[in-house]
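A protein chain is absent from this complex, but the other protein chains hold their places.
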Amino acid sequence: MEQQKEKTTIVLFSGDLDKAIAAFIIANGAAAYEHDVTIFCTFWGLNALRKDESVLVKKNWLEKAFGWMMPRGANKLGLSKLNMLGMGPQMIKHVMKKHNALSLPQLIELAQEQGVKLVACTMTQELLGLKDEELIDGVEFAGVAAYLGDANQAKINLFI
Amino acid sequence: MEQQKEKTTIVLFSGDLDKAIAAFIIANGAAAYEHDVTIFCTFWGLNALRKDESVLVKKNWLEKAFGWMMPRGANKLGLSKLNMLGMGPQMIKHVMKKHNALSLPQLIELAQEQGVKLVACTMTQELLGLKDEELIDGVEFAGVAAYLGDANQAKINLFI
Partner (left out) sequence: MEQQKEKTTIVLFSGDLDKAIAAFIIANGAAAYEHDVTIFCTFWGLNALRKDESVLVKKNWLEKAFGWMMPRGANKLGLSKLNMLGMGPQMIKHVMKKHNALSLPQLIELAQEQGVKLVACTMTQELLGLKDEELIDGVEFAGVAAYLGDANQAKINLFI
């Protein structure tokens, strides 16, 4: 009889660099322990999954405004604390590099290599006007129902 | 033998509009899957349960100050990001309406219709001076012990 894999889910609601790093460190740790891991990216958390280049898509003015105001991708996120007009993120990135810690884009890549399921919240996409082709490759698209299905089978469920 | 219903609990600590919306979307989703759902509103999260009209109650000056500084009800909450002196919440409300998404007051009403248990943290009430009659109808009153009792039987427990 095959043993059921443990499951871990994370709702990544926050678009803060530090919180996204925490989410992906926990996710990669759980994946290393052979858990099935899902990160459901919703609201501002969806920005971590944006490609860092501009993608040509049709948007209305409000969608353009959201797209312009929100950080484009994992490398552009700010800090929840000590952001200091962008100096904080640079300091954190500097110490992480110095200590050979993986950057957020590297953590996301590692998560994908380890089979962590990255899910874009389709309701958020619709509200903020973020099109599928603006998000990094390999992302799945689903709603809250799919998240609840995963979470109900998981032992560790976090909202970040 | 009657099947035990699945349980989901959410601690709503945040008084941010976007986080409260996320909490109630998850809660309504879980309720649609026949979960017993509890939202334990504590600290700033209690503001989501305030009636939007002023209620005549006896308060000391500090309780009055808190009551005046904190948003009065689900329709007055600000955003955790891009609040921009209130322009952000208007933008979010506008896109939600345009996409026929339920507003926070409607999400709360739906939650009550679906039997989601809304609990006001009595310790927070005492500290911030929020009286029972200032909160919307149908709310229960309890402390952290009751929350822990629910959470310990639930598969999904989130802190938002």
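Letters are used for the chains, namely A and B, taken in the order the chains are written, and counting of residues starts over at 1 for each.
The rule we apply is simple: a residue touches a chain if its C-beta (ideal position, glycine included) is under 8 Å from a C-beta of that chain, and two chains touch if they have at least 3 such contacts.
Quantities reported herein were computed from a predicted structural model and do not represent experimental measurements.
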item	value
Of A:M69, A:M91 or A:A145, the one touching the omitted chain in the full complex	A:M91
Absent-chain contact - pick from A:I26, A:V57, A:M123 or A:V139	A:I26
Absent-chain interface as seen on chain B, which is shown	11, 13-15, 42-44, 62, 65-66, 69-70, 123, 126-128, 144-145, 147-148, 151-152, 154, 157-159
For chain A, the residues touching the chain missing from this view	6, 8, 18-19, 22, 25-26, 29-30, 32-33, 35, 80-82, 91-92, 94-96, 99, 101, 155-160
